[in-house]
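Every protein chain but one is kept in place in this view of the complex.
All chains are identified by letter, namely A and B, in their written order; residue positions are counted from 1 within each chain.
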Amino acid sequence: MEFIDTVANSSIRLMVPLLLAMLGELISERSGIMNVGLEGMMAAGAFAGFMASILGFGLPAAIVIAMIVGLLSAGLMALGTVWMRGNSILVGFALFILLPGLANFILVQEHASKATPALANINVPYLSSIPVIGSALFSQNIFYYLAVLLTVLVWIMFSRTRTGLIISAVGHDPAKAETKGISPRWVQTCALLACGAFAGLGGASLSLGAVGSFTPNIIGGRGFIVIAIVILGRWTVLGAAAGAFLMGLLEALKLNLPQVSSIPIHLLGAVPWAVVIAMLIVSARMRSSAPRTLIA
Amino acid sequence: MTAPFKRSVLMAVLTSNAVTAIVIAVILIVCMFFAVGVDPIAAANVLWRSTFGSLRTFGEGLVRATPLLMISVTLLPSLRAGLYNIGAPGQLGAGALSATVVALNMPNAPSWLIVPICAVVALVAGGAAAAIPGYLKARWKTNEIVSTLAMNFIVVAILGYLLNGPLQSDFANLPQSPSLPANSGLPLLFTGARAHIGLLVALAFVPALLALDRSLVGYRLRLFNFNPVLATRAGVNPKAYVLWLMTLGGAGAGLAGWMQVAAIDHRLYPGVANPIGYAGLFVALLGALHPLGCIAAAYLLGALLYGGAAMQVGAGVSPEIIQVFLGLILFVYAARPNTNR
Partner (left out) sequence: MPSIYKSESDLHAIDFSVRAGEVVGVAGVVGSGQTMLAEVLAGVVIPQSGSTSRDPGPIAYVPENRHRDALALPLSIHDNLIVHMQKRPAFAKGPWLRREAIGKQIAETLSSSRVYGAVQDAPASSLSGGNQQKLVLGRELEQNPILLVAHNPFRGLDVRAIQDVRDAVNGACRAGCGVVMISSDLDELVQLAHRIVVLFAGRIVGEVDLQKEGLEALGRLMGGVAHDGAL
């Protein structure tokens, strides 16, 4: 029982960075740009939040700073892709190399290696006492509640508001959207900026929350896992959120299974990625509802 | 008639996207140096000395350039077709692993036998590692960026498992394989440096690629790159092409893995693919997707990688600056109008 409790709790906790980054990537892809640099933006946000925290800025300020840095990183992506019309895959990959490199460089050069203050869990009274799912769903840190709130908001945006419609229209047929008076370039830029903010928030949830410090490989490929999640979730909020939960669950199992079974630790590390590949295959065989102008 | 030709080639290279990107990146890096209190002149000095200072340092530059050239040249055909194979670290690891296993199991075979066998095995393993995402892309159009990246992590996991278990050296409690027997080592190019014949193997791919460009298959590939549907009417089987293009990239990375293990490390480490893995892609892009460009870019980057490590001691700059430099170059290079949005 305790094992299930731990896994449930860990799954939700580990899902949070994926969920946050997923929301951003979803917005970007729905507008027609696959943001391959997501991992870099998450690293930038993680590092910015981390630095802000150890420089004494306090949690709310650190979170905001992380989001701003993520947004600025996405601004670079928008500049290179939307405005300079560069190849979105290459520009994204460049940011994937550049941003973590910058972060690592400043980290080592300035000898900044401390731990951030641990984040307290916020317990929802009464609800958090429900067995099994209670502590998992209602006893998490602030990032979790933020993630849930934002997921709902983004879902509302895409299913009910005009903004969501405009974004989807641009991703579907930018030329047609232009004839209706929408500027695809501005929509894609705003979508990318939003993606960056979410990515920064996701990164901060790692450096300020789950991990508690900044290490060179803190993001660990999550940026690309999120891209796969969005594909599997068929570019819907609910689908991708389910995918994020699945990957969180896998990571939780990876961390906790060795205690109860004898499967080698290292091989367990391969499982989430094998699942990612399986996800890609499954979603490719389903009828695709990809935004039509999305490359790759 | 040759003089105007030479001048125009030189001008084309100097004003090319790659060179402009490098220049801009250098300017930005120098600004960064000032920002963190590092003397750019001292850094440049260290870099120069560690590149051309002596035969040994020149050899070290070649040593690092060799796998970069190997990976980038075989990556060119797939990159030209718009296939973004970022799985070089995994494919390299697969190649290194298989070469290691073979070498460890044939300690008494003659050198002239074991060396080619290791090479072939590594080539096949690397190719197979890339063929999986390649098949998925060909058959189901799965995104090869994510699938090749996933393969990277899977290979790392397998290496981690093996090097902490079945394949672990008995002597130290470290994740590394036993030392490779001497018969599997690669001959050196010249004494006084570690440069090895792997460089010749990598270089051999360059004229092969140039010949391919002029051949029938090369024509069909060209057509496939710019108009896949028209290529189908020209007799191209798109699925087969995708699969073979990806496999080729993997084979090259596998060979690079073999070289790393057989010529440099002489045992298998989990981090065998660092930092070459992603850098191979860089070299291909910086080389403007041309084999000769790859040679130049590979040497440049190889020297930089070696010099970067020296800069820590010589000028107080941490080697991560190299990654920043690479990212800047790629960003400036990529942020240009491009038909492949």
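Criterion: contacts are C-beta pairs under 8 Å (C-beta built on N, C-alpha and C of every residue); 3 or more make two chains touch, one makes a residue touch a chain.
Please read these numbers as outputs of a predicted model, since none were measured by experiment.
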In the full assembly, spell out which visible chains the left-out chain is touching. B
Given the contact definition stated above, which residue among B:V229, B:L292 or B:V313 touches the chain not shown here? B:V229
Of B:S8, B:N105 or B:S215, which sits in contact with the chain we cannot see? B:S215
Can you name the residues of chain B that touch the chain not displayed here? 214-217, 219-220, 222-223, 226-230, 232-235, 238, 339
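Here is the rule we go by: only the chains that are shown with their structure count from here on.
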Please compute the C-alpha centroid of chain A, do the same for chain B, then give the distance between them in whole Å. 30
Seen from chain A, its contact residues with chain B in the complex are 36, 76, 79-81, 84-91, 93-102, 104-106, 108-110, 221, 224, 227-228, 231, 264-270, 273-274, 276-277, 280-281, 284-285, 295-296
Any idea which chain B residues touch chain A in the complex? 36, 84, 86, 133, 136, 140-147, 149-151, 153-154, 156-158, 160-161, 164-165, 278, 281-282, 285, 317-318, 320-324, 326-328, 330-331, 333-338, 340-341
